[in-house]
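Every protein chain of the complex appears in place save one, which is left out.
And then chain A:
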Amino acid sequence: MGALLDIQKLSVDFQTKHGLLTAITEVTFSIQPGETVCLVGESGSGKTVTSKAIMRLIEHEQGRITEGSVLLSGQDVAKLPEAELRRIRGKRVAMVFQEPMAAFDPVFTIGQQIAETIVRHERVGKREAWERGVQLLKRVGIPEAELRMKQYPGELSGGMLQRAMIAVALSCGPELLIADEPTTALDVTIQAQILQLLQELKREFGMSILLITHDLGIAAEIADRVIVMYAGQIVEQGVTEELFAQPLHPYTRGLLQSAAPLDSVRGSRLYAIKGSIPSLAALPTGCLFHPRCEHATDRCRAEAPPLDHRGDREVACWHVDSVVEAAVDGHSASGAVIHEVAAKRQTSIRLIEEDPADSGQNVKQPGVSSPSPSSDVLFEAVNLHKYYPLKRKSLTAPRSYVRAVDDVSFTIRKNETFGLVGESGSGKSTLGRVLLQLEEATSGKIHFQGTELTSLSAAELRPLRREMQVIFQDPYGSLSPRWTVGDSIAEPLKVHGALSAAECKERAAELLQLVGLDAASVNKYPHEFSGGQRQRIGIARAIALNPSFILADEAVSALDVSVQAQVVNLLQDLQQKLGLTYLFIAHGLQIVRHISDRIGVMYLGKLVEIAPSEELFLRPAHPYTRLLIDSIPHSVPGQRRDTPLLQGEIPSPSNPPSGCRFHTRCPFATARCREEQPALLPLDKDRYVACHYSLV
């Protein structure tokens, strides 16, 4: 059987202000009918350009195929006239993009946008196209399809929109579906649903899928074959199982290791590839990966390795054998570690089983009288509420509220990292901001080092603010582009301290060194740094005042996996050196597990479970926690999902379900759950759960 898609030596140039940039070089791969191929790599690796080049969508962005061919069932797309090409786009090759919110035209209904595609490619009337649209929406799992057809994109959730986008893509029965990071912008639970849907549809429609992702877990879960790209070139490709079992290229190996697996030793250093991906304007000589590679030799610096066949696999590296050897050594070491962890797990499980906790009767408020002595407590929240009023529908209608944080009580201990997880809309970020008094609590008390914060005036609060700092999610938006890095870091010093300008600068330089940057960078501007480096600058600014507490709100979520590992390691080092306490908010569960001592799980404004990190992942007590963990893609291929997925989406916090808020999505829900709201009660030492039928 001939390949459906056969790409040969494809190179793409972009015309930019700084001249011609080569985005991808001699990319060669093929996709068989019915096959799922994953293109993985960090941002800047050329994955997206490759996917867009297949349908020549790059031509609208000053891009041009300079060399090579893209054979779709033998026909060279690279040479087709534009009009012919348009007949293929959306008909034989369809695409799904990363941000479902931005992928629809906001001023046309979902139905119009589906029907438009069908009418474009097939001889059908509008009415028939509309009917098919309804069927497609039903097929991709959108409830009330007729209603949704008439709605505008802004009225649907991200998950629903991505389903609708898939419906658009499927509307003309494509042979190849190109999905560019289709789940990156979505919650892990919705991601699992979408991936499952894609796999079902692939079988049903008999199509091939080219999936672009930075998440190796996703590749492991759904790919037949994986292609790894780096700086615009393919560095390795192979059958998924083989590639994961024995990565041949040091980059692949690095990527696999940096993604904190669910069985990593918590708190240990994550493996991080040093440095970051080079910019296309300043590519290194020889092997493009050599500046970041542990195995680099003079040959790597001088000569670019070709993509060589090794059996079924292809790899571009001069030192495959020594990489494999090193990997084998490393493997046995990490294998031993895994055994150790497993042993620990068993003992801890046994310990818990031997100690039938006196749960149920014990109606103590968590935190109010926590088992550990109160001197250990840094932050204590008691019955914290944060309601945002909504616009009234009419003058007489009762005011309704978004209950972002609804009666939350917990403690953060000195020197610990408290992780906060939950889907978007669960209230994690709001809770963090209210704790730091960046937003006023609607009611409830917050004690910080024994001081009650909610009753303080702004002036009384100011000296305490030195003690609590924030690292933000977006390393691009959180630094002023017109300030030098040194000024940004020194600003808190100027606000709070009595340092002279020279002293401030000196301190900024020290801080830069502390976070692993060059002290001479104080005079540079943010645009001269990569995303990971900027996040380090954000960290330097946060620790400038020697705070005792840092709120890290999605602090590593925007970073590539290899850089993510670097920043997590830095945060852990700083915690040890400076005795910091973190509240670590993230949607990436693996990272939270790795860095946190204890984790709180939030759902619709409520804390539903608090547990020590390992315990939580080994034996989740709340069904929500369990399903959340099950949604994480397995990073071991072949080990595909057999557990039920978390169904549906998080309801609106302005109108939360009665009783247990999770009952609408809970597989174990009973009548009691619908009526009676479970309180967050101690389960055993250090564990709290809010469920009538706790799993533990």
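Note that contacts are C-beta pairs under 8 Å (C-beta built on N, C-alpha and C of every residue); 3 or more make two chains touch, one makes a residue touch a chain; residues count from 1.
Rule of thumb we're sticking to: contacts and distances are computed from a predicted model.
When the unshown chain is looked up in UniProt, the name that turns up among "Ferredoxin--NAD+ reductase protein", "ABC transporter permease", "YdbS-like PH domain-containing protein" or "Stage V sporulation protein AD" is "ABC transporter permease". Of the listed positions A:Ile7, A:Ile31, A:Ala53 or A:Ile88, the one in contact with the omitted chain in the full complex is A:Ile88. Here one chain is not drawn; of A:Glu67, A:Glu99 or A:Asp474, the residue touching it is A:Glu99.
Of the options A:Glu155, A:Glu294 or A:Asp376, the residue whose C-beta touches the omitted chain is A:Glu155.
Where chain A meets the chain that is not shown, the touching residues are 52, 55, 57, 60, 86-91, 94-95, 97, 99, 102-109, 116-117, 120-121, 152, 154-155, 165, 168.
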